[in-house]
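Pasting a structure below so you can have a look.
Note that one protein chain of the assembly has been removed; the remaining protein chains are unaltered in position.
Showing chain A:
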Amino acid sequence: MNTSSTQQHRLSETVQQLKPSGIRRFFDLASTMDNVISLGVGEPDFVTPWNVREASIVSMERGFTSYTANAGLIELRRAVSYYLESSFDVSYHPESDIVITVGASEGIDAVFRAIINPGDEVIVAEPCFVSYAPIITMAGGVPVPLETTKEHDFKIKAGDLEDLITSKTKAVLLSYPNNPTGAHMSKEELEPIVNVIKDYDLLAVSDEIYAELSYDHEHASLPAFPGMLERTILISGFSKAFAMTGWRVGYVCGPKDIMAAVLKIHQYTMMCASTSAQFGALEALKNGRADVERMVASYRQRRNYLVKTFAEMGLECHTPLGAFYAFPSIEKLGMDAETFAEAFLTEEQVAVVPGTVFGSGGEGHVRCSYATSLESLVEAMDRFKRFIERHG
């Protein structure tokens, strides 16, 4: 008997068809090398502010070690509700419209499982976070990529969106500020997109995890548009703005019927998010404003540094308006993104992520995270310059 074919039967066909993450390959390659400067990290370089860590420690000392309500600590849901209302002008009821999840990632998974019937199509603006398409596929849906390009600053065009809508389209997934491009869409730019979503009676899933990291313009939250609250599911969390990636605390907000379904899934799969992490998140919302501002100011400076240095090198890079990624075009070197990233890592020991791992529209670009110390950025840019001069 052929062992490998037997073993294949052990696995779900859906899972077998999922493409392995392109990030993983670069992680493995970079791990074998010394003296690597990584611009490949998708998380803040700050450690979680001490008051947040301390609040979590205190909660454990006081014995808060049991489950919380499935939807999360009510105090935390109230704080999320107040935060969203005061920051982004969106109104969610803490009792019925908010579920605290294990990071935004669990939220994305629960949302698609809650709304997708087999074969439903979800239009996904790409390049984007690597997990969207696999999660939609695992939920039985069909991800339909909507390519955004550097010519349009990686923003969605209403006409392109409309062209992809079929009778099977269920939802549109957007994420601005965007990972990996750093693109941002203003209120005026989102208006025509919102109109298409409403005209075709679609749902919108808006991943706004980078909302706080908007450097030049105010963040425009999708559910804040007239008529969008009842058709938008908002996903966010504490990882990026509050430097809490390892805590795994996020939240989903949306209309009552959808949130009841999300809660049903969440209670069967997770029961609740980690209790001590929820206490930390509560402290972050209550007393974290100054820390967020300090970190945002620092990212903005490093963004400026990177964009200006790329310009000096003659490398085309649209100005990222949010998140902590620059997405320069490496097309002029005549290499594809994978080749560039591999050669750059091997020759100069700098890790960047090829744009292709983030979906269509990513070819010809690499993602450079500037959530790293200024000293490392300066050194990485020197190596960048050397590499370009050698290959240009």
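Criterion: a residue touches a chain if its C-beta (ideal position, glycine included) is under 8 Å from a C-beta of that chain, and two chains touch if they have at least 3 such contacts; residues count from 1.
As a convention for this text, contacts and distances are computed from a predicted model.
A.B. asks: Since a chain is absent, check the UniProt entry for it and pick the matching name: "Branched-chain amino acid transport system substrate-binding protein", "Sugar ABC transporter permease", "Putative HTH-type transcriptional regulator YugG" or "Ni/Fe-hydrogenase cytochrome b subunit".
C.D. replies: Checked against "Branched-chain amino acid transport system substrate-binding protein", "Sugar ABC transporter permease", "Putative HTH-type transcriptional regulator YugG" or "Ni/Fe-hydrogenase cytochrome b subunit": the hidden chain maps to "Putative HTH-type transcriptional regulator YugG".
A.B. asks: Tell me which residue among A:Ala55, A:Val130, A:Leu203 or A:Ala380 touches the hidden chain in the full complex.
C.D. replies: Going through A:Ala55, A:Val130, A:Leu203 or A:Ala380 one by one, A:Val130 is the residue touching the chain not shown.
A.B. asks: Which one, A:Gly40, A:Gly72 or A:Gly254, makes contact with the chain that was left out?
C.D. replies: Checking the options A:Gly40, A:Gly72 or A:Gly254, the one contacting the hidden chain is A:Gly40.
A.B. asks: For chain A, which positions touch the chain that isn't shown here?
C.D. replies: 21, 23, 26-27, 30-31, 36, 38, 40-43, 45, 129-131, 179, 297, 301-302, 304-305, 308-309, 351, 353, 374, 378
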